[in-house]
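Apart from one protein chain that is not included, each protein chain of the complex appears where it belongs.
Chains: A and B, in written order; residue numbering restarts at 1 for each.
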Amino acid sequence: MRFSVRKWPQILAFGAVAATVVATITVPASGANTTTVNVVGYSVVGPALTAEETAFEATPAGQNVTFKNSIGASGTEATNVANGLPADVINLSYWNDMELDVQANHVPANWAKQEATIAGVNPRIFGAKAVTTYPTAGMVTDSTVVFIVRKGNPLGITNWSQLTGSGVQIVTPNPATSGSAKWNLLGAYAAWIATKHTANQAQNFLKSVLEHTVAQPTSGSAALSTFLAGTGNVLLDYEDDALAAQKAGDAIQVVVPPQTILIENPLALTNTGLQNPAAVAFYKYLFSVPGQQIFAGLGYRSVLKSVWNQTKSTFAAFQKPTDLLTVVNLSGYGWPTIQPEFFGSTVTFPKNNSTHPSEGIVTYLEQFVGKAS
Amino acid sequence: MRRSSLVLRVLVVAYVGALLALPLGFVFQQAFSHGWVQLWAALHDHAMDLAIVLTAKVAILAVPLNVLFGVGVSLWIVRRPSRVSRVLDVVIDVPLALSPIIVGLVLELAYAQNGWFGSAFAAMGLRVMFSYPAIVLASVFVSLPLVSRQVIPLLREVGDHQEQTAATLGAKPTRIFFTITMRSIAWAAAYGVTLTLARVIGEYGAVLIVSGNIALITQTLTLNIGANFDNFNSYQGFVGALLLALVSVLVLTVIGVSRHRLERKRHGSFV
Partner (left out) sequence: MRPLDDPRTYLAKGVAIGYLSLLVLIPMAALLNNAFSHGLGVFWSAATSTESLDALKLTVACSLFAALFNAAAGTATAYVLVRDRFLGRGVLNAIIDLPFALPTVVAGVTFYTLYGPHSPFHLNITGTWVGITVAIMFVTLPFSVRAVQPVLESLTIDAEDAAATLGASPWRVFRTVTLPAILPSLLTGTGLAFARALGEYGSVVFISNNLPYHSEVSSSYVYSLVSQGNDSGAAAVALFLLVGALAVLITTNVVARRLALRRG
């Protein structure tokens, strides 16, 4: 192989310039007259959003619409949007992540009202009042915290109290990095409150659950992979994720505990999304009957009464309404108080109780993780 | 031609086999678990094809940039030592010591539209973060010292007598560089290139953050693989992984073979 070394600098320089030019000027060509809608979603809802987009594109409002999806860990997506990731419609795991983008001035402060004012959904009735703001509005899907066990349920796990039995090994994601994990731990706490225990007793139960935890992967899907690879004998997860895993043929079984917490995932149009008619139309679609039916088919509990009545037979039922608690049941204001109380990084104790914090409960209890094994 | 003891050879093969060959074998096994036809179909998956093109576009820019910088900085550090070059020696290792999350965090801090430098770019109408430039930036960042770390020890070992001789004989600096210096470090630089290429196509964490992970637009092959694993599509993920592994192996094989041929032509046999 012979080449003249004298020509090296020229060849290198030409090559570098050519590469830069080619690389930077090739932009993906968007078709003529298409509108782009930038969708940002948390990891679990990714496949559902894709299904919704495909269905939406078949409707008249969805003609010539191109979707750009960014799906990932809820917190990372929220931070990226705050730092400038283009977003028109955002669907996140829980309220706090949405608020991050409100504070960064990308999402309007009254985003929860969009459900009523834009999508025309009848506001939920709370007590005697119709409420159009958080904490009861702005949620596009519901789900619950369930157990995933090995096929055949060899340990016969059917409710929360059995999770702290001897030999039980729990897998749940790390609450510091995963929205799913936060819901899981709140589910444990809520179950104890629903069965008439005191707050202190519920904290003790949480401690016990953490003591029996053998793995705390960084995300819900990592936790599922860890469980499927053979670690632990019970995994805590979103019901819709669990049902999807079961459908995908994994050797698992879904157990819905008799008491648990209702998972509610917020959806909002951003400031740029509000200016984008296609994005607004997509938002409306997600709250419409066909949109909610798609969610229901993928394991989500619908937020529309009519669709819920149609599909509720495919979901496990709860004996009493008080068996399925919401964050509002745990604290009147919902996440704004729950977040610091459970997941805040500062741990504070009330005056005469040095073992049961009033703030930073999970942060405090994390030091006991894995102690039982 | 000396041979190392059989024991040593067996130990090395066993270690490298257990550590590297087994995982590679596992990836192969998973990718072929549904047969050739399925594999072929999987390779034509739209999302993965776009990801492959993006990864190639990133590598085309990032690898030559790193080679140019790496060789240049190595020459500076070894042949023209000074206080500045000593600081440089340390600074170029910094990216390697950072975990990918921090790399992503740090680049986002500096170049997001509300970041230090990013606001200046935004004012000019240029988007850096969550697009192709950010991916190139992150890729170059994480592979920064890979070429120089190969070249510097060799430059030190080889010394500069040949270059000095050539200079006294009247050769111009450029000519000396290309005919003597480059030749002596060619294979070290080549290994640096393979390491850089492997690192660039295989980087996950940092690119995940700075690219915004926009499906079909800013997803490199590693991100595509990650998304497939997340969506219960592990087969597709393993097919992508196989592709990455094969590229790295292929590049090294090409270098090994061409080197063997060149050496044979030059010396008659490899010493």
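The criterion applied here is as follows: contacts are C-beta pairs under 8 Å (C-beta built on N, C-alpha and C of every residue); 3 or more make two chains touch, one makes a residue touch a chain.
Nothing here was measured: the structure is a model prediction, and the numbers come from that model.
S.K.: From the list B:V27, B:I52, B:V67 or B:I135, which touches the chain that is not on show?
M.R.: Candidates B:V27, B:I52, B:V67 or B:I135; residue touching the omitted chain: B:V27.
S.K.: Looking beyond the chains shown, say which of B:A42, B:I60, B:M129 or B:A188 touches the absent one.
M.R.: B:A188
S.K.: Residue by residue, what part of subunit A touches the chain that was omitted?
M.R.: These residues touch the chain not displayed: 73, 75-76, 79, 100, 174, 176-178, 213-218, 222, 225-226, 229-231, 343, 345, 366-367, 369-370.
S.K.: What does the interface between subunit B and the hidden chain look like in terms of residue numbers?
M.R.: Against the left-out chain, subunit B lists 1-5, 8-9, 11-13, 15-16, 19-24, 26-27, 69, 72-73, 75-76, 79-80, 88-102, 105-107, 109-111, 115-117, 137, 140-141, 144-145, 149-150, 152-154, 156-160, 163-164, 167, 172-173, 176, 187-188, 191, 194-195, 197-199, 201-205, 222, 225-226, 229, 234, 237-238, 241, 244-245, 247-249, 252-253, 256-257, 271.
As a working rule, only the chains that are shown with their structure count from here on.
S.K.: Note which residues of subunit A are touching subunit B in the complex, please.
M.R.: 1, 5-6, 8-9, 12, 15-16, 19-20, 22-24, 26, 28, 43, 46-47, 68-72, 76, 80, 83-86, 221, 225, 244-245, 248, 250
S.K.: In their complex, what parts of subunit B are in touch with subunit A?
M.R.: 57, 60-61, 64-65, 68, 108, 112-115, 118, 122, 129-130, 132-133, 174-175, 178-179, 182, 208-209, 212-217, 227, 229-232, 258, 261-262
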